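The complex is shown incomplete by one protein chain, all other protein chains being positioned as in the whole.
Here the chain labels run A, B and C in written order, and each chain numbers its own residues starting at 1.
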Amino acid sequence: MPQMNMVQAINDALRVAMKKDDRIVVLGEDVGKVGGVFRVTAGLYDEFGDDRVIDTPLSEGGIVGAAIGMALYGMVPVPEIQFADFIWPAYDQIVSELAKYRYRSGGEYPCKMVIRTPVGGGIRGGHYHSQHPEAHFIHVAGLKVVCPSNPYDAKGMLLAALADPDPVLYFEPKRIYRAAKGDVPEGEYTVPLESASVAREGRDVTVIAYGAMLYEALDAAERAAQEGVDCEVIDLRTLWPVDIRAIEASVEKTGRLVVVHEAPRTCGFGAELVSLVVERVFFHLQAPPRRVTGFDTPFPYTLEMEYLPLSHRILPALLETARA
Amino acid sequence: MPQMNMVQAINDALRVAMKKDDRIVVLGEDVGKVGGVFRVTAGLYDEFGDDRVIDTPLSEGGIVGAAIGMALYGMVPVPEIQFADFIWPAYDQIVSELAKYRYRSGGEYPCKMVIRTPVGGGIRGGHYHSQHPEAHFIHVAGLKVVCPSNPYDAKGMLLAALADPDPVLYFEPKRIYRAAKGDVPEGEYTVPLESASVAREGRDVTVIAYGAMLYEALDAAERAAQEGVDCEVIDLRTLWPVDIRAIEASVEKTGRLVVVHEAPRTCGFGAELVSLVVERVFFHLQAPPRRVTGFDTPFPYTLEMEYLPLSHRILPALLETARA
Amino acid sequence: MDSQPLTETHDEIVRVLRDDGTPDPAVDPGLSTEELRKLYSAMVRTRVIDERLVTLQRQGRIGFHIGSLGEEAAILGSAFALRERDWGFPCYREFGAALLRGLPLQRFIDNMFGNANDLVKGRQMPDHYTCRQARWGSISSPIGTQMSQAVGFAWAARLRKDDAVALVYFGDGSTSSNEFHVAMNFAGVFRTPTVFFCRNNGWAISVPVERQTASRTFAGKGIAYGVPGVRVDGNDVLAVIAVTRRAVERAARGEGATLIEALTYRVGGHSTSDDPNRYRDKKEVDPWLERDPIERFRRHLGRLGVWSESDEDTLRAEADRQVREAIAVAEKTAPPQLETLFEDVFADPPWHLVEQRAELLRGPRAPSAH
Partner (left out) sequence: MDSQPLTETHDEIVRVLRDDGTPDPAVDPGLSTEELRKLYSAMVRTRVIDERLVTLQRQGRIGFHIGSLGEEAAILGSAFALRERDWGFPCYREFGAALLRGLPLQRFIDNMFGNANDLVKGRQMPDHYTCRQARWGSISSPIGTQMSQAVGFAWAARLRKDDAVALVYFGDGSTSSNEFHVAMNFAGVFRTPTVFFCRNNGWAISVPVERQTASRTFAGKGIAYGVPGVRVDGNDVLAVIAVTRRAVERAARGEGATLIEALTYRVGGHSTSDDPNRYRDKKEVDPWLERDPIERFRRHLGRLGVWSESDEDTLRAEADRQVREAIAVAEKTAPPQLETLFEDVFADPPWHLVEQRAELLRGPRAPSAH
């Protein structure tokens, strides 16, 4: 099996899917000739041509609006938003249209597509090239939101998203675009959406993480183990609809919960995860759940490593939760 | 003291503030000659003229973008978004610019303004005239979000918001625009932001609500009292930064929490409130916290009263929480 | 017309029905008698329905209506010019066009009541119907969003070697939205087979066109996108057909988009929620009443001898009867089932919607009164 990084795995998924299904078109800023500013679509323009790998004018609203029109026609568009930080000009189309189309048309107009966009910090991007805006989309009924953490899942989940009948936001954790490597099968396979994976088994504390922060959670878990605290780390993979059974099962076992995410804490996805857990398995909980997250400030530049919920900030939360 | 409804109280606040401070300008769609589609700005055009009460082209992005420019100059703009459902074309300006201006300029460019917009359902508005999107703004660092529930607070909080140095989203619960009436002092007074009020004292369960749902929570509390359950109802008034002391104090007393809001449950503001409570007063909690909210669907039309978290849906949650 | 190739923008306003009542043969689309009668009937039916719905709203039997009074020529003419294979992307004011294209009257009226037979399952406000079978888009309230969708749809058709054209409706106010800009720009760059149909009815709720743009014309906005613009007398249904047909043909030939500005007037309030007397002088309206598109077309048909007084009486009586019957049926139809609240959010309801549905069904019912 070939070794790939995340960029290669996503690229491979697109190529495999586009070969098989000619309804799939990729569109966005700089996705064509140059193959994307992160080179995720590299080579696709040469292979599939300008009608299927489309460099667009500089307008996220136009990209998503046109993609919706294509989807209504019956194509399967895969718009790329160059950085998730630049998705807001398309937010009206996503919130008011994409998410509600099937519902508001009584089922007459499903609107299937996969919006790909790089997310997250730790790449010296400052305010506008670092944000992790999942909560803005999870709160909107009608959208699925995924965020793979490794090349195998990245390919399998993108193929699953392309086969899914609903609109999917596919968040690519750019800090690990090249750092996360692994074996990736050739050809077609899918990793089912809505299924979390247990990245590390443990008995004492459940840690929920996803994307680039998974590795920080795993690192903290290893360090906690050295202090006698045995953590179970869940890689959510699909953020919404979340794999609630996996979470319940783990917290029922450990009785303790720490949630990690890069986005600001307040009204972040961590709040939803904590709430679901306390509502559903309250009487199993032996300690207050904890959130280790970005701060409630814009994403900084020089001090980004202090802002991010890295291993050094997760570890104390694990130990304190285990010992509370 | 004159009796006013919410519309009159907000109108009065604008008039009082505009008379005193000529930096204040109102701008938006239909705010001028016709005085707003809900008549909140009625009479201001005649009193202050076209330079201070400005009918704009149909562009929420333009309204907020231009307002930001005015604020940078040193004016105090009060943009109106006709329905909160139509705020998304301005979301990029709000998230990327307004919320971050002071921070990203190292404090050189504060950006003070009050964005007014009607929110909420129960007025036969369907998908696009009913939403209650506070979570989309609370998650964004740098914004204050308020939602008064009665004419006294509406006027006092608008005057406080206009005096506040930070950008404030001022949500007007349109279902009670005319239904909520009360004494409102003439002239100037403020209700401090960031302070909740206890709308009903009680011992058994803390209920957090705001805006139009406050009255549903109060109604449910009265009905619960008849069944021997004594609820404390907190009217948040300012949603963010929330009055955390008031919440802690109440839950420390009652040990039980029910949160009510109209917005969809998932990743709604209720999740944040539940999380804050379990993180901070976990060992006081005697029952799992509950959320009574809108469902995770677009806002419906015919069945809107089944969708909203009205008294009939709050009551069982109060009783079950009290007895859990 | 031949002197006005659809590759540039002109200020002149295309007309068929001249002031002296005679048609301009150079522009006249040359409809058959049957077509003329069908078109006229559709316009009258639209007006009859409009009037009925306003009354219903005043009586509190429906919550809202947004009508097309005075704009029937622009709305019906443009839809009439579409070929069957073409698609319409409506704004909220074109129910008459939807009916012409095949939306069943009963389904439209069901939508006004949001009942169990409403194709959108009572989920949206009145006038927010959907009808895919009529090749007609889904309606949403946010201004402008349908425009880039119509561009994407038409673009998809072209990529799939289907010569269908998408016509998109919007008002003068909507040209200020983000969506007008990005849709026109994409249509220009990718030469999509899209017809942009701007109903310039003078007003966006209370805001007059002078407050909407400093552009000399709306058609002229096409210049910014390399999309030719054309202005047409929107109260002259034959002119609207002629101009729209040319735009549709041009698009189908692969020559790209056209921006049509139909000059008309919103004779009534913006919707049943609006009182135009608050912001405009009645005097402004009067000349437009004289230019009523239905009267004008009827005079033309009369002159042609293809329409009589008794035709008129029959048509109006029939239209009135049909709409009253549909209303009677719709009003008696039950509201949608509770379960429908949770359908169609996703193709299949995930666990959280399954749970929320159970929670709702298990719990007490809402008080029925609003």
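Quick notes
The working rule: contacts are C-beta pairs under 8 Å (C-beta built on N, C-alpha and C of every residue); 3 or more make two chains touch, one makes a residue touch a chain.
Since the model is a prediction, treat every value here as computed from it, not as a measurement.
Between the chain not shown and the residues A:Lys20, A:Arg124 or A:Arg245, the one that touches is A:Arg124. In the complete complex, the residue from B:Met75, B:Val191 or B:Val278 that touches the missing chain is B:Met75. Among the residues B:Asn5, B:Gln82, B:Ser96 or B:Thr297, only B:Ser96 touches the chain that is left out of the figure. Touching residues on chain C toward the chain that is not drawn are 176, 178, 180-182, 185, 188-189, 191, 211-216, 220-221, 223-227. What chain B contributes to its contact with the hidden chain is residues 25, 51, 56-57, 59, 61-62, 64-75, 77, 89, 92-93, 96-97, 100-110, 141-142, 144, 165-166, 194, 241, 244. Mapped onto chain A, contacts with the missing chain fall at residues 29-30, 32-35, 37, 55-59, 61-62, 85-86, 88-89, 122, 124-129, 265-266, 295-298, 300-303, 305-308, 310, 312-313, 315-316.
As a convention for this text, only the chains that are shown with their structure count from here on.
Centroid analysis (C-alpha atoms only) places C farthest from chain B. Relative to the whole-protein C-alpha centroid, the nearest chain centroid is that of B.
Inter-chain centre distance (chain B to chain C, centres taken as mean C-alpha positions): 36 Å. Taking each chain's centre as the mean of its C-alpha atoms, chain A lies 40 Å from chain C.
Mean C-alpha positions place chain A and chain B at a centre distance of 31 Å. Residue positions of chain A touching 2 or more other chains: 89, 92, 96, 100, 103-104, 141-142. Of all residues in chain C, those that touch two or more other chains are 123-124, 128, 140, 142, 178, 345, 352.
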